[in-house]
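As you look at this complex, bear in mind that one protein chain is not there, while each of the others sits in place.
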Amino acid sequence: MGRYVVRRLLQMIPVFIGSTFLIFFMVYALGDPVAAMFGDRAPDPATAAQIRRDLYLDQPLGKQYLHYMGQIFQGNFGTAFNGQSVTELMASAFPVTLRLTLIAIVLEMLVGITLGVFSGLRRGRGIDTSVLLLSLVVVSVPTFVSGYLLQFVFGVRWAWAAPSVSPEAPLNELLLPGLVLALVSLAYVTRLTRTSIAENVRADYVRTALAKGLPRHRVITRHLLRNSLIPVVTFIGTDIGALMGGAIVTERIFNIHGVGFQLYQGILRQNSPTVVGFVTILVLVFLLANLLVDLLYAVLDPRIRYA
Amino acid sequence: MPESYVPKEAIGHGDGGTAALAIGEAESLERRPSAAPPSAGPPGAPVGKPRSLWSDAWHDLRRNPVFVLSALVIVFLVVIAIWPQLIATGNPYRADLAKAQQGSQPGHPFGFDTQGRDVYTRVVYGARASITVGVCATTGAALLGSLLGGLAGFFGGWGDTLLSRLADIFFGIPVILGGLVFLSVVTSTTVWPVVGFIVLLGWPQVSRIARGSVVTAKQNDYVQAARALGAGNGRLLLRHIAPNAVAPVIVVATIALGTYIALEATLSYLGAGLKPPTVSWGIDISTASTYIRSAPHMLLWPAGALSITVLAFIMLGDAVRDALDPKLR
Partner (left out) sequence: MTNDGRNGEGGGTALLDVRDLKVEFRTRDGVAHAVNGVSYRVAPGETLAVLGESGSGKSVTAQAVMGILDSPPGRVTGGQVLFHGRDLLTLRREERRRIRGAKMAMIFQDALSALNPVLSVGAQLAEMFKVHEGTSRKEARGRAVELMERVGIPAARQRVGDYPHQFSGGMRQRIMIAMALALGPDLIIADEPTTALDVTVQAQVMDLLAELQRELTMGLILITHDLGVVADVADTIAVMYAGRIVETAPVHALYRVPAHPYTRGLLESIPRLDHKGRRLHAIKGLPPSLTAIPPGCPFHPRCPLAQDVCRTDPPPLYEAGPGRASACHFWKETLDGAR
C-alpha cells in the first residue's frame, strides 16, 4: 500500500510538470504579459525591457518555467492585476469555490444517487424511463443556459434565492449556484447509479441475500448499494477536482468571487501570475483527488490489491 | 491495478460543455432487460440466420423511436446548416434599432434582439457554426485519437507509455480553462481555432477507448492464430483488429459530437470561442444574458435551439451505443 502510494506520487510528477508547463507555455509564449500590464498604452521600451528582465521574461521559456516553479515552491506566486499578491487572492477565492463545490457534491450524492437507485430498481418502468430521459435533457442543456434559466426563475420571478451572491458568499446564497454547477454531473451520477444498480440487482449475491431471508431494505442498502456505488464514488471523487476548475461559468453568472471568477479576470486582463498560479493549484487538486479515489477503491472493494 | 477500474472517461469537468469532452461512462456496460432468466431461456428457440454486428445494430436502431427522432432532427439541422435560406429568407445581419428587443410579431415569430436583428433568422443561421464545429472537431479528434490510440495499443512499449502520460496531461487541464487561455490570444474570426482546440483536448478520450479495444482484440485467439499463420502487422491491424475498435470509437464520437457543440457555445459565451461576425448561438446567448429580465425571448430561442441540437446528438449516441455494444451479444 505504502509503496503503491509512493509510486503513484512519482507518476504524478511528470503529469504535473506537463500540465503546468502547457498552461505556462500558452500564457507566456502565446500572450504578451508585459504589453498586457500597460493595457492600451504603449509601454516605454526601456521600462518594458526592465520589467522583462525583472520577470525573467528575457530568458528562454524552459528557464522561465523553472524560475517560476522555484518561486512557487517558496510560496511566491507573484502579483495579481490589482496589485494584490496572488496568494492573497487565492486565500479569498479558494474557500468560496470550496463551499460551492461542496454543495454541488452533496447535491450530486443526495439527488443523483437517490434518483439512480429508484430508477435502477424499477428498470424499464415509467419512473425509470422518465428519469433516463430527464437526465439526457439535463446533460444537453449547457450550464450557461441552465444557469440563466434557474437564476431567472428562482432568483428573479419567484425570488426564492438571491440572483447574485454577495462577496462573503454564505452557504445559503450558494445553494442555487451549487445546483447549477452540479446539474450535469448530477445527471451522470444518476445514470451511472441506475446502470450499476440495474446490473447488480440480478447478481447472484443479491439472490443469496434474499434466500437468507434478509429484509428488503437490508438487501438493498447492505448488499446491493455497497457494490453498486463503487463506480459512482469514483466518479464523484474525480469530479471534486473537475468541479473546482470548472466553476468559471457558474461563478460568472452569479457573480461569485471564487476561483473561476478570478481566473476569468486574470485571463481577460492577461495577468499571467494569476492564471498560472491558480491553474497550478487546480491541477494539483485534480491529481490528488484522483489518487484519493484510487485509494478509496481499495477500501470499497477488497478484491483490489495494490501491488 | 486499480487504474483500469477507474472510469476516467467518466470525468466531467464541471460546467456545461466541459463534461463534454469526457463522457464514455461505465454506462457502456449497460445491459438491456434480458428476455428471460437463464434457467427459463428457450433453449430450443429457432435460431435465425446469423447477422453481423452492424446489420443487427441497424435492425435494432430502425425500430428505436429515440434513434429515429434524433436522426430526423439531425438531418434537419444539417440541411439548415448548409442551406439556411430554405426556411429563413431574411438577413441575419440586418439591424433595425427601432425594433430592438421587441417581442414576437407577424413575420418575426421570435422577435428582435438588442440591435433590432431578427432572432428567428439568427437562430436558423446559427446552426451552421455549431454543426461545422461539431462535425469537424469530432472527425479530427476521432481520427487522431484512434490512430494514436490504435498504434499505441498494438505496438505497446515506450510509445504506449508516452502516449498514456500525454493523455493524462491533457486530462489534467480543465477544458474551459484551457480553452479560455488558448483561444484568448487568437484573433482569427473563423471556426478553425476552436475546432483545433477541441481536437487538441478531445483526442485523448478517443485514444483511450481505441487503445483499450485494440489491446483486447489483440489477445483474441483468432488474432493470435492469424499471427501464427504469418500475417504481417499491417494486415493484422487492418483486417483483424481495426474492425473491433471501430464500434466503440463511433459510439464515443457520436456522444462527443453533442458535447463539443455545447463546449463551443460555452467558449463563445465566455468570449473566447467564435467571434462576430460569425453567427453563433453562444455569442447571441451571451449578449442576451444582460437583458434576461427585460427581454427573455432573446435568450430563450437560441438557448432552446442549442439545447435541442446537443440533445439530438447525445440521444443518437446513446441509441447507437445500446445497439452496438458488443457486450450485449
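The chains carry the letters A and B, assigned in the order they are written, with residues numbered from 1 in each.
We take it that a residue touches a chain if its C-beta (ideal position, glycine included) is under 8 Å from a C-beta of that chain, and two chains touch if they have at least 3 such contacts.
These figures come from a predicted structure and were not determined experimentally.
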{"item": "Touching residue (missing chain; options A:L10, A:A46, A:A159 or A:A211)", "value": "A:A211"}
{"item": "Absent-chain contact - pick from A:A203, A:L268 or A:L292", "value": "A:A203"}
{"item": "Touch residues of chain A, complete complex, unshown partner", "value": "202-205, 207-215, 218, 222-223, 226-227, 230, 300-303"}
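In this text, only the chains that are shown with their structure count from here on.
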{"item": "Chain B partner contacts - residues on chain A that touch it in the complex", "value": "14-16, 18-19, 22-23, 26-27, 30-31, 123-124, 136-137, 139-146, 148-149, 151-152, 156, 181, 184-185, 188, 191-192, 195-196, 198-199, 202, 231, 234-235, 238-239, 242-250, 252-253, 263-264, 267-268, 270, 275, 279, 282-283, 286-287, 290, 293-294, 297-298, 301, 304, 306-307"}
{"item": "Chain B residues within the chain A interface of the complex", "value": "1-3, 5-8, 10-19, 23, 25-27, 29-31, 33-34, 165-166, 168-169, 172-178, 180-182, 184-185, 258, 262, 265-266, 269-272, 285-286, 289, 292-293, 296, 299, 303, 306-308, 310-311, 314-315, 318"}
